[in-house]
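Entry: subunit A
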Amino acid sequence: MALSRREFLKASAAAVAFAAAGASVLNPKVSEAGDAGIKWGKAPCRFCGTGCGVLVGVKGGKIVATKGDPAAPVNRGLNCIKGYFLSKVLYGKDRLTKPLIRKGDKMVEASWDEAMTLIASKFKESIAKHGPDSVAMYGSGQWTVFEGYAALKLFKGGIGTNNIEPNARLCMASAVTGFMTTFASDEPMGCYDDLDLGDTYFLWGANMAECHPVLFSRMIDNRLKNPDVRIIDFGTRRTRTSQMADQYVRFNPQTDLALLNAIAHVIIKEKLYDEKFIKKHVVFKKGKENIGYGLEDKFKFTDDPKPISFDDYKKFLEKYTPEYASKLSGVPAAKIVELARLYADKKRKVNSLWTMGFNQHVRGTWVNNLVYNVHLLTGKISRPGENPMSLTGQPSACGTAREVGTFTHRLPADMVVTNPEHRAKAAEIWGIDVKRIPDKPTYNATEMFRALDRGDIKVLWSQVTNPFQSLPHLNRYRKGARKGDGRFVIVSDIYPTKSTEVADVILPSASWVEKEGFFGNAERRGQQWFKMVDAPGEAKSDLWQTMELARRLGHGNLFPYKYAEKEIFEEYRKFTVGGKDLAPYEAYVKARGLRWPVVNGKETLWRYAEGHDPYVKAGEGVKFYKNKKDDGRAVIWARPYEPAAESPDKQYPFWLCTGRVLEHWHTGTMTGRVPEIKRAYPAAVCEMHPDDAKRMGIKNLQKVKITSRRGTIILPVDLNGRGKAEKGNIFVAFFDETKLINELCIDAYCPISGEPDYKKCAVKVEKA
Partner candidate 1 sequence: MSFKWWPIRRLVQLGVIALIASPLAGLNIFRGNLAAGDLLGVGLADPLAFMQATLASHIFILSFFGSALAVAAFYFVIGGRTFCGWVCPVYLVTELNDRLSRYLGIAERSYSLSGTRWSLAVTLSVSLLAGIPLFEMLSPIGITSRAIMFKSWTPLLLVLGIMIVEALAARRIWCRSLCPVGGFYALLGRFSPLRVGFSRQRCTGCGECSRVCPVEEVLAPSLVDGAGQVTSGDCTRCGDCIDICPAKALDVNIWYK
Partner candidate 2 sequence: MDSSTKHSGITRRRFLKDGVLLPLALAAAGGGVSTLFLRRADARGFYLRPPGALEEGNFLAACIKCGKCAQACPYNSIRMSGAEAGVAIGTPHIIARETPCYLCPDLPCAKACPSGALDRKLEDVEKVRMGTAVIVDRENCLSLRGLRCEVCYRQCPLIDKAITILPRHNQRTGVHSIMEPVIHHDKCVGCGICENACVRDKPVIVVMKSPPEQKDYYEF
């Protein structure tokens, strides 16, 4: 009996493997398939950072179908509902097809030459009058690697300003600084295989069920196969993830800092830590405290790390007893002890997963540090099935924003502009004088738009993103963009958005498979695709747009390419050799993505781990080799609990949290154009706790007026929806462009990462 069952399993295993491989027998470029003359090509999904593979069906120059790619290791043929409708995303009725130039109150169609001449003249004029720091590029984690790289090279190596930022600053900058401060190298050690191999998952401020749907189904499948698997959801809001988790642990907003310290406290007090691991792989440090909230314009912060001893760290933690953390967080002390023991359980393979709850946090860097602390204390890191993992929200937040480094302070592959060696290396690869690369970072995303509002930045170009819907304290920045006085805003997009509304020039872009591309997902997997259809009308890729501006500004020599995409990639790859090691372009053309470092043609599943990471020598076991400053050790940081920038009070008694839903992606400009998705989830609602509503005499679906110190919005109340707000909290999704919830959000940010906190501000709610 056992034998036959085993044989059956083996046969299934082989069958599934054949199915997976069989689909990849297709020429990955574009190959003929049987059904009705549709040509299929591979591409990663256009939406979140999961990086699901899809096959794109093209017929008559149009995308007629998409399907999950059975050969893609991430999703194996599956998609979420957004991915399912990818074929309709590019074909909304109001696709932008011609450059538009503002003439008075009207946007008038123009030729590319007119538009680019105007843009170039504005750039030249502004640079001549106000210096290179008066022009800026605001890009995105949806840029392809080529586009991000070209923009970075033009601004830092050509124009000579560090005024380049991605919207990823609003999304995972805290994860970056978390990784950088703890490991001195950005991006996770683990990969999605940990979702199959672990048995304990702590989710922190991550609604995976809706925001990383395919990964969530993978983690749930792990639990189906292994009844020992435990999923613990820490959150300030009861979500679909909480619903399917084994435990939902509700805590008061901002107190995750105290909770993680209390968990470390228990681990140390009960001697559950891995002494050997700590001795060999960890150093302890302490930074500045009371670090502010970045609310004032031109806020500046530099941390001052001081080494401390393990004992100092223990002393630091003494305050964070479970009782103390319980008082702050509302989590029972006994529960904190229980979960600390679960974290430290030697028989368990523990993973921590987080998203915007950690990253969009005025202490985002700290809270990232604190979760690493727990993994470093217990040694549960860089092992198959056992890792901390930050999930990302954009398809190439990792690939483009982080790895290419399209931030004001970064250069490609973890390098920074403040480091002369790094500048020298960049200048060498770019073939320019090192002096051309400015050595001081200028503005983070929020500060960039503050500078535009003040008039310090005159010309701002936004590509592949929608800042005038997505910025916090939106009123200020929407008004700022239209203040005149030489301000000039250029927006490249595929549809009219809240950002094109305030633009002086709108450029029609090519999107996704209308151009050749390369994205990097959250598990370090780089994925390439070819152009499969022409962009509608005169729309052109952002890469072309950037290079055209370069040419007109006299920086054409920086882009001497014939096959720009491939040549840019190979040039960029030079930065990565000896660390992030990307594979040659051709390898990505063939593979369904590869996880860097790819050394000798082999991808790396687990970084810093012997036997997996090519840079860890035999006998080292684990080596955080990137942190050369600390002798290849990771840093445990003593980071205290500090309150949020704005907490509820008598006048504004509710916490406001914002976020996403499964159906819509970010500002909804693409998903909102899919009629099926639009019908399924047409408009934003305000989630509220039934007890709060009852107290205020508010009934389900009734309209309420939500007011913060920055703005007001009217929404119907949802007391029993997919997400259930806790008492004293409300939640609103930000996809609905007719209800700009971000007008209410505070533009406070983490001083270290510069990432704003969209999850916490104070509002009042009244019957409308």
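How these were chosen: all candidates are chains of the complex that A comes from, given by their letters.
Criterion: contacts are C-beta pairs under 8 Å (C-beta built on N, C-alpha and C of every residue); 3 or more make two chains touch, one makes a residue touch a chain; residues count from 1.
Computed from a predicted structure; not experimentally measured.
Colleague: Which candidate, 1 or 2, sits against subunit A in this complex?
Modeller: The touching one is 2.
Colleague: For a test of understanding, state which residues of subunit A touch candidate 2 in their complex under the given definition.
Modeller: By the definition above, subunit A touches candidate 2 via 12-13, 16, 19, 68, 75-81, 84-85, 195-196, 210, 213-214, 216-218, 220-222, 224-225, 240, 243-244, 661-663, 676-677, 679-681, 699-701, 720-722.
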